[in-house]
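One chain of protein is taken out of this complex; the other chains stay put.
Up next is chain A:
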Amino acid sequence: MAIELRVPTILRTYTGGAKAVNGDGATLAEFIDNVNGAHPGLKERIVEGEPEELRRFVNVYVNDEDVRFTGGLKTGIKDGDVVVVLPAVAGG
């Protein structure tokens, strides 16, 4: 088992076109670092600043729940979880 990252179309240049890649980690931050090891450049499109936080127009979901309401980058994750990254869009 592993943790799956669903990659939005615009970030697939970092994953050789793959729609999903796997990684490991106990928190979202660790997971993003881990995935970035295999796909350098991915992290800085998702995370910014010091201390690190999610970029303003990027939404990240673990098992469909927005991580901004579950602890942000400190959100705990485990094998079998699915992490989705999406640009923020309008509705209405």
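Of note:
The rule is simple: contacts are C-beta pairs under 8 Å (C-beta built on N, C-alpha and C of every residue); 3 or more make two chains touch, one makes a residue touch a chain; residues count from 1.
Heads up, the rule we're going with is that contacts and distances are computed from a predicted model.
Chosen from "Protein LplC", "O-phosphoserine sulfhydrylase", "Putative ABC transport system ATP-binding protein" or "ABC transporter permease", the protein name that UniProt gives for the omitted chain reads "O-phosphoserine sulfhydrylase".
Contact with the omitted chain, checked across A:24, A:52 or A:66, is made by A:66. For chain A, the residues touching the chain absent from view are 8-11, 45, 55-59, 61, 64-66, 68-70, 84, 86-92.
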